[in-house]
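Below is one structure. I have some questions about it.
Omission of a single protein chain aside, the complex is shown with its protein chains in their original locations.
Right, subunit A next:
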Amino acid sequence: MIKTQQLENNVNRELYNAMIKRRVALSAVLLAALFALVILNIFIGSSDITLKEIIIAIFLKEGKGHTVMIVNQIRLPMALMAVAVGAGLGMGGCEIQTILRNPIASPYTLGITNAATFGAAMGLILNMNVVKASEPLMVTTNSFLFALLASVLVYAFSLRPGAGKNGIILFGVALNFLFNAATMILQYIANDEDLKSMVFWNMGSLLKTTWTKFYIVFSVVVVCFIVFYLNSWKLTAMTLDDTKARSLGVDTQKVRQMVILLTSLLTAVSVCFIGAIGFVGIIAPHIARQFVGEDQRFFLPLSAMLGAFVVSVSFVVSKIVIPGVVLPIGLVTAMIGVPIFLFIVFRKMRTL
């Protein structure tokens, strides 16, 4: 009897393992690619440093001239920041799409990114007017509060009877215009110097990354990932209809609130330190869904990894397109993301 039970366990387990084999393999490949990209991002820069020097600088903190400083204080945090921000945006998009059951939703399309931009811009201006020294935390709080405001507005709207998927997206578009205009007003009244820095900041840049900023983004990303991952089965149930999810014992209201809160936080920290990077939140979960479906145990990590992948590749490209010039990461991400996105969408259309 015990033996047959054991046998049954084995047969079922094998069947299950065969089903998830491809997903695990894919995750492993992506993880390796990400690691390679981080190294590549440390490698590429204005001064030539060899791979060997990089490894020695990172692990032994030794090297000639400024090598140790360049590698450890500039290039490494930037390369890791690309990964952290990309992962955060990918995760945010994944969960917003899940709770709204809408594959074209993302923090950006819902106006959360622009709201965070406005908040950060306000903090920037206030900072410059009130306190001379830069206060990174104040910008973060500001941007977070506005991201939260936009999220709560979207959420409240989504609770209205008759607010369909399209209604929610339209509402987000309206919020986008609102916060865009508000940001422009700030830009209009700002002096030339502020205006210049705000415009650049809006295009997204990794160049001002410090270890402190990285640690803040990294811890938010890690905490959000853990919370999402622990709720992965509930979130998977949320991809079904609301009543269906509730019939499975999921408190849909609570899950939605959690996702909106954490996504705002994710969006806020990435926007206030890096600037607006819009496309990753849509594209990463979209590609992930094609590969692994919507089982959140795979969908979530793969969205995060693909987000990190897209931003890291963009960062590489941003440094090599024009020698000696680093293009804004937000622009490059869109330039690279759009063709990948279209390729996948059209390939899928062909197979249908």
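One rule holds in what follows: contacts are C-beta pairs under 8 Å (C-beta built on N, C-alpha and C of every residue); 3 or more make two chains touch, one makes a residue touch a chain; residues count from 1.
As a convention for this text, contacts and distances are computed from a predicted model.
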Options "Cobalt transport protein CbiM", "NADH-quinone oxidoreductase subunit H", "cytochrome-c oxidase" or "ABC transporter ATP-binding protein": UniProt name of the undisplayed chain: "ABC transporter ATP-binding protein"
Option touching the unshown chain, where A:Asn12, A:Asn166 or A:Ser197 are the choices: A:Asn12
Sole residue of A:Leu145, A:Leu178, A:Leu195 or A:Leu240 that reaches the chain not shown, by the stated touch rule: A:Leu240
Of A:Leu248, A:Leu261, A:Val317 or A:Ile340, the one touching the omitted chain in the full complex: A:Leu248
Residue numbers in subunit A that touch the chain omitted from display: 8-9, 12-13, 15-16, 18-19, 161, 229-230, 232-234, 236-237, 239-241, 243-244, 246-251, 289, 293-295, 297
